[in-house]
Every structure is written in C-alpha cells, then in structure tokens.
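With one protein chain removed, the remaining protein chains of the complex are shown where they sit.
Then we have chain A:
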Amino acid sequence: MAIEVLKAGLATTVQDLGRPGHYDVGIPLSGAMDRFALRVANMLVGNDEGAAALECVFMGPSLRFSTDALVAVTGAELPPKLDGVPRPTWTSFAVAAGQVLSFDYLRRGARAYVAVAGEIDVPLVLGSRSTYALGALGGLEGRALKAGDVLPVGLPGGAASVGQSVADDLRRGSQTATALRMMPGLYHHRVTPDSLDGFFADAWAVAPEADRIGYRFRGGRPLAFVDRRPPFGAGSDPSNIVDSCYPYGSIQVPGGTEPIVLHRDAVSGGGYFMLGTVISADMDFIGQLQPHAKVQFTPVTMDEALAARRERQATLDRVRKAMGAPIEGSDTARLAP
C-alpha cells in the first residue's frame, strides 16, 4: 500500500515520537512538535502510539491513496476533505482506493497529524522514523515531502474502526495557549531582577520564522544584564556564556532581545545564556502556536512542573481508556520529556 503526494503542503514531514539518546553527539530529539496529538492520531487508527505519521504545518498536503485505508487527523484544526467532501478531525474515517485526501485552510493551531493504519513505513534511522530535515536524516530521504513522492504504508495491525472519536475535553492543545510555564535557570542570574519581572509581565508574539528548531518570540522589552567581567571564552556580549548544553525547551535570548525556545530539532549546545526552560507539559502547546500569537512566560517550581506532567499523563490515560488502547507499556514514555 502506498500514498502518492500530489501537493506537498508547506513543510510536511514524517514524524514519530523522536529519537532521544543522541543529543550528546548533536543529533536532536526530532519527532512530533505536538506529541499528544500524534499519539491520539495513532490510537484512532489502531497504530502503536509512537508510530510514524505526517506532521503538516499551517497547510495540508493533497494525498492519493492506492488502496483502502483508515485515517485520522488530530492536532490543529486543519479540516480534512475526501474527494472534496469534509471529514471530521479527531475522528477515524475510511479512505477508499483512489480517493484524494486534501485540506481546507487552517482554522486553529499550527500542526495537524495525519495517521494512517499501518503507519508511514519509511526506514528506521537510529531507532526512529522522524525527519530531521536540517541534518537530512530519517523520514522520507531526510526531507520534507515533495509533489510526486510515494509514501510506503505498512500493514495495519490494530483493531480500530471507522468513526472512533475523542471527546472534546480530551483534545488537549486544541485551544491556543496564552501562557507557557517555565522554570527559571540556569543563567537567569545574568539579568537584573527588574528585567526578569518585565520578561514575565510582557506579551511575546511568535515570530514568523519560528520552526521545528526553535520558536522565536518578539515584542517584549529588551533584557538588562548584570555587569560582569566576561569569563574566559564567553566573549564580550552580555548574553553570551562559556559554551553549555542546551536542554529541550530551554529559552535563550541572544543579545537580550528576542527569546527563542528550543524545540524538537534544536542544536544541542552553544554559547547563549538560558533564562529558563519551558516545562515538558507545555512543549506540545508551542507546536500549535501560529505566527503573531501572543503568550506570556510564567515561572513555576519543579513541583508545579511535575504536577503538570502528571496531569498531561492522566489526560492521555483517559484517551487510552476511552479507546481501549493499552495503558501499560507506556512507562518509558511516561518519563520521557
């Protein structure tokens, strides 16, 4: 079974839950920017939660199916159409051989996930099918889809059925986030206390260049730095540090002007100071922010961050229960960021 790409969309890529474990050698996590939505899309079509699906950003592709298939679209409200006839999101639907799946314009959110029963069967690279386009790794030939591509689909293994749906209150991330929770550190001491208060008070708008590597924000006041004698190797720019590791979710502010939250395809280290790290429970919400959307950064404690992670986990468990998907076996996923 295969899917022919008629139109590619803006930057449609194959993504699963990513390839953790290689950040030390500079290979990023990759994987879906909204991992909750990816998991649910897979469950709706009877795949393993971590199966490979398509991530469509802002604009959907046009896809022709060579055989019958079971499909679900979750995440952003990017209305699917089958031969031009609307189909619901967050609900599995049947596609007949020869039919074309296309999408109406984006109504809400930023990234939609298209799961197909049997998953998008591109080769595993370092344990993942995710596309890391910057490194030309994984996915389909290490790149975003192009018109004329043919996507291989595996054999459906699950027992999913047409019309399986997710209750509205379990469609996590379907409302646009207005606050991102973050833990200050490790270098927030580099800015003055007044300046840090200003950072939390200001509204920050998503810059149009925000992508899978990092989400850049602008519109808040520039940061004021504490005077220092530059440590050896840091250079004279007050926003620089001696090189350090960059965690997933860390917020760097080059020059003190525009914060960048590092996301799934980020570099693993460098010399910009980090004001804090967005908590893992809120990283999916960033993946659904459109350009010009405004957010505030809210400082939280480690206890609050862990409580938020448990809450996300509980929501996922409710989805699993509602769909009869296995809850056990996800213990590693529970601990992963």
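Simple rule for what comes next: contacts are C-beta pairs under 8 Å (C-beta built on N, C-alpha and C of every residue); 3 or more make two chains touch, one makes a residue touch a chain; residues count from 1.
Just so it is clear, contacts and distances are computed from a predicted model.
**Q** For the chain that's not shown, choose its UniProt protein name out of "Thioredoxin reductase", "Biotin carboxyl carrier protein of acetyl-CoA carboxylase", "Sn-glycerol-3-phosphate ABC transporter ATP-binding protein UgpC" or "Urea transport system permease protein".
**A** For the chain missing from the view, the UniProt record says "Biotin carboxyl carrier protein of acetyl-CoA carboxylase".
**Q** Where the complex has a chain not shown, which of A:D83, A:D194 or A:E209 is the residue touching it?
**A** A:E209
**Q** One chain isn't shown here. Among A:L6, A:M59, A:A307 or A:M323, which residue touches it?
**A** Answering carefully, the residue with contact to the hidden chain is A:M59.
**Q** Determine which one of A:R107, A:K146, A:H189 or A:R221 touches the chain that has been left out.
**A** From the options A:R107, A:K146, A:H189 or A:R221, the contact with the absent chain belongs to A:R107.
**Q** Which chain A residues touch the hidden chain?
**A** Looking at chain A, the ones touching the missing chain are residues 10-11, 57-59, 105-107, 208-211, 290-292.
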